[in-house]
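This report refers to the structure that appears directly beneath it.
With one protein chain removed, the remaining protein chains of the complex are shown where they sit.
Each chain carries a letter (A, B, C, D and E) given by its place in the written order, and its residues are counted from 1.
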Amino acid sequence: MFSVTIRDHLMIAHSLRGEVFGPAQRLHGATYVVDATFRRETLDADGIVVDIGRAGEVLRAVLGELGYRNLDDEAEFAEMNTTTEALARVIADRLADRFRGEGLDGLVVTLHESHVAWASYERPL
Amino acid sequence: MFSVTIRDHLMIAHSLRGEVFGPAQRLHGATYVVDATFRRETLDADGIVVDIGRAGEVLRAVLGELGYRNLDDEAEFAEMNTTTEALARVIADRLADRFRGEGLDGLVVTLHESHVAWASYERPL
Amino acid sequence: MFSVTIRDHLMIAHSLRGEVFGPAQRLHGATYVVDATFRRETLDADGIVVDIGRAGEVLRAVLGELGYRNLDDEAEFAEMNTTTEALARVIADRLADRFRGEGLDGLVVTLHESHVAWASYERPL
Amino acid sequence: MFSVTIRDHLMIAHSLRGEVFGPAQRLHGATYVVDATFRRETLDADGIVVDIGRAGEVLRAVLGELGYRNLDDEAEFAEMNTTTEALARVIADRLADRFRGEGLDGLVVTLHESHVAWASYERPL
Amino acid sequence: MFSVTIRDHLMIAHSLRGEVFGPAQRLHGATYVVDATFRRETLDADGIVVDIGRAGEVLRAVLGELGYRNLDDEAEFAEMNTTTEALARVIADRLADRFRGEGLDGLVVTLHESHVAWASYERPL
Partner (left out) sequence: MFSVTIRDHLMIAHSLRGEVFGPAQRLHGATYVVDATFRRETLDADGIVVDIGRAGEVLRAVLGELGYRNLDDEAEFAEMNTTTEALARVIADRLADRFRGEGLDGLVVTLHESHVAWASYERPL
């Protein structure tokens, strides 16, 4: 199995609902360093998993829908906690929508919220 | 599949038995930068894999049983080489004992012994 | 010259005033991975620059005054932009207040706002 | 499952054929920071996945066949694009040839081409 | 003293002249992960050292003049070895030309050629 990963980042404000979150129930924020991994059993005719230039642009566009925002104000997240895990899935699902039918076998999205904590979501495509 | 990883560290002295270890047969030591990864198919009601605050405390407690010690003097390791691989399993198994029955699907523990070498142990839960 | 550096982190929400900040004029947030460097010409009687345990606690306390907050709501920052550079100085000055008279010669505080951008403030003590 | 990873690096010149590569169609070059991961279900009698000293020497030898060269001039690559993905497979296959019959269950080779892009190839052994 | 650093990268082919370079006398290449540090005694009216958006564009433009090229073919480098140290100076001097008269006090450019080697050039402005 081959994979290619590209890294970008995202800066947001949000708060989390639930006692388990302690002080993170207050409005605060995060930088997420985002690693998007594209998987493919065999390489294409150019010898690649994905066009890394296009993948970078798509990832930037997906992150641009979320970044420099207070996620508490976004209607699409009204019903969910925007935890690192949950945001990893949102980003992976949006990438999956844009790369369907191109021969990829799976995606992993990892969001690093600090030097000591990160979360991933992995899915087939 | 979702995962959450937290990082902490551990400093120990030890020696390794066997010619394959060369100069590491002498008493020396290591810092292990420890990544503990918790896996779960679906998020819980709070939208998380694990309570990251509690996970950090449990990891710190598990590492506290090992750290700032000469592992050659610990009775529990009398019968084994405390290689990076073997210690990754010890830590993963102890974490597994403390997180059983909480809906987790697996654990991975990675110990970085330097900027150029690391070892992991992965297990279901 | 000797130095010792310790790393911790901080998660905040804020917005920045001024056209130069583009989309960062909206309420968003950041994780700052914070490196605090303590400098000293000669080591003390224990052979150290600073008690690293105490330094870590003081740094955590200083960051605790800022973290998990929306800095736009804090009266102390009403008159200033909470840029990465400016926050580096706030943290360095607060550390300086707590380490005065202990033989240190200088401090540097670096705030990493992502994997591609960071800012520092360096001062004598 | 256990794994051990060792890191080394490789510096090469090459060009890539195909419009998808844009400016990388010109002769340029790369440093690849190479992570070679060795996997094994159970540890051997010494408590290790692989002799890390020997693994490092074999990895260095494999990289030495490629490094400080213009890959465009190497006959073995005349028919293929030497993309990061493809080189990860070349290195993994060469490592596999040298570690067959030693109880390993799999190999992963990851080539980091910059701080924002890397590629892997994973195979059984 | 304040500073702001931004990171980007550059991929080139080249060879080095002189026995001291051993196998690097052959045509090969490198990825340089480039850190450009801007220094300033006091912050400007916006509370910043430099407009980080513009700094990133200028750095990208400067790197774009060098990247995806064989430096052995560039007339401007005919008389010099394009060592990591020397390229750090070339980039720092070009950045200095574009940031003169904007209140900056100094520049540092660091080129990481691998995970185990990097070089810097520091200059006033």
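Going forward, a residue touches a chain if its C-beta (ideal position, glycine included) is under 8 Å from a C-beta of that chain, and two chains touch if they have at least 3 such contacts.
The structure presented is a predicted model; accordingly, all values stated were derived computationally and were not measured.
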Original post:
Which residue, E:26, E:60 or E:115, contacts the hidden chain when the whole complex is considered?
Top reply: E:115
Subject >> For chain B, the residues touching the chain missing from this view >> reply: 7, 9, 11-14, 23-24, 26-33, 67-70, 113-116
**OP:** Touching the hidden chain in the full complex, which residues of chain E are there? Just list them.
**Re:** 18, 20-22, 80-86, 88-89, 115-123
**OP:** Over the whole complex, note the residues of chain C touching the chain we left out.
**Re:** 1-8, 43, 46-49, 51-53
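In this section, only the chains that are shown with their structure count from here on.
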Original post:
Greatest Cα-centroid separation from chain D: which chain?
Top reply: C
**OP:** Give the label of the chain whose average Cα location is farthest from that of chain B.
**Re:** E
Original post:
What rotation angle superposes the Cα atoms of chain A onto chain B, in degrees to the nearest 5?
Top reply: 120
Subject >> Separation of chain B from chain C, taking each centre as the mean of its C-alpha atoms, in whole Å >> reply: 31
Subject >> Centre-to-centre distance between chain E and chain D (centres being mean Cα positions), rounded to whole Å >> reply: 28
Original post:
In chain D, what residues contact two or more other chains?
Top reply: 7, 115-116
